[in-house]
Structure formats: C-alpha cells, structure tokens
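Just one protein chain is left out here, and the rest sit where they should.
Coming up: subunit A.
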Amino acid sequence: MSRQSNRTADNKKMNSELFTLTYGALVTQLCKDYENDEEVNKQLDKMGYNIGVRLIEDFLARSTIGRCQDFRETADIIAKVAFKMYLGITPSVTNWSPAGDEFSLILENNPLADFVELPDNHNTLIYSNLLSGVLRGALEMVQMAVDVKFVQDTLRGDNVTEIRMKFIKRIEENLPAGEE
C-alpha cells in the first residue's frame, strides 16, 4: 500500500533539466523583447505571481498543511516543504529581524540558474526573479501580504543566493456586500 503511494509521488517528479532550460529560454526571450533589465525583472515577477496564485492550490492539496500560526512557521514550511517539493532543495532560514517579521532564505545552489552565466551587460538582471513572484502570489492567496526580494545572487558574484522576505500585513477576508 505504502509502496503504491510512493510510486504516484515519484511520478510527479520530472527531469529538472527540462525546467531549468525552459526557464533559461524564457529569460533569453524576455531579454530580447525588452530593452532594459528592470523591465525583464518586472515581467518575471509578474509571471511568477501568476504561477504562485495557482501553485498554492496544488501545494495545499498535496501537502495537507493547514493554516500557519505565525510567520516563523510559514518560513519553515516554505523552506522545508514547499522548496523541497517543487525544486528539490531545502534553503536555510536565517537573519530573523527582532520583531520576527523578516527573514532570509539562503539557497546554496539555485536550480533555476544551473547552467547560467550572466553576460556583463546584464548586471541589473535578477535572473531568478520569478521565484519572488511565486512566493508573493502564493502567500497572498493565504491572506499574507509579503514583500519578497533578492538581496544576494551567486550569478552576480555573491557567495550565496539570498531571498529576503518581509511580512507586511494580514489580508482581511472581504466578503462581497450582501453576502454572509
């Protein structure tokens, strides 16, 4: 019985080279389409957001995880469950702000940037910016407004890749007028 369920879980696993290369093709295309890196970053974030708002459903359905009690728990689940499930890596969670509303995800190796080298004329491009959109979109669907940005990137010569996440506010559930 357990073996059976293992097999179905494995079926969901795929060749990550396909994903990495496809993502690379997308970034290349965007760099052709837009003149400056800022605009490419913005597009990647937007597309990531669109993925995030859908991905969260897939995630909640498959992980059977309920509502998070606090931001620390959210951080843990993102790093240990979500990143593991979708990218096969477990980033470490560090640099908590004293108030507990800000933390960093440190990625040892970034699967999105596996075969990538940035040319010199793209030094403001945030290659993996799709990820910040995904995180923002997914968390927004569970009533959390979060600010996500890359503060370090190995592609730009830093030692690690660091994503900074800042909790902004809890989104109130607004029912449309006249509905209970």
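By definition in this document, a residue touches a chain if its C-beta (ideal position, glycine included) is under 8 Å from a C-beta of that chain, and two chains touch if they have at least 3 such contacts; residues count from 1.
One rule holds for everything that comes next: contacts and distances are computed from a predicted model.
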item: Name of the absent chain as recorded in UniProt (options "Globin", "Trafficking protein particle complex subunit 6B", "Chromosome transmission fidelity protein 8" or "Exosome complex exonuclease RRP41A"); value: "Trafficking protein particle complex subunit 6B"
item: Contact with the hidden chain (one of A:C68, A:L87, A:I106 or A:V160); value: A:L87
item: Omitted-chain contact residue, chosen from A:I51, A:I77, A:M141 or A:V160; value: A:I51
item: Subunit A residues that touch the omitted chain in the full complex; value: 11-26, 28-29, 33, 43, 47, 50-51, 54-55, 58, 85-88, 111, 115, 130
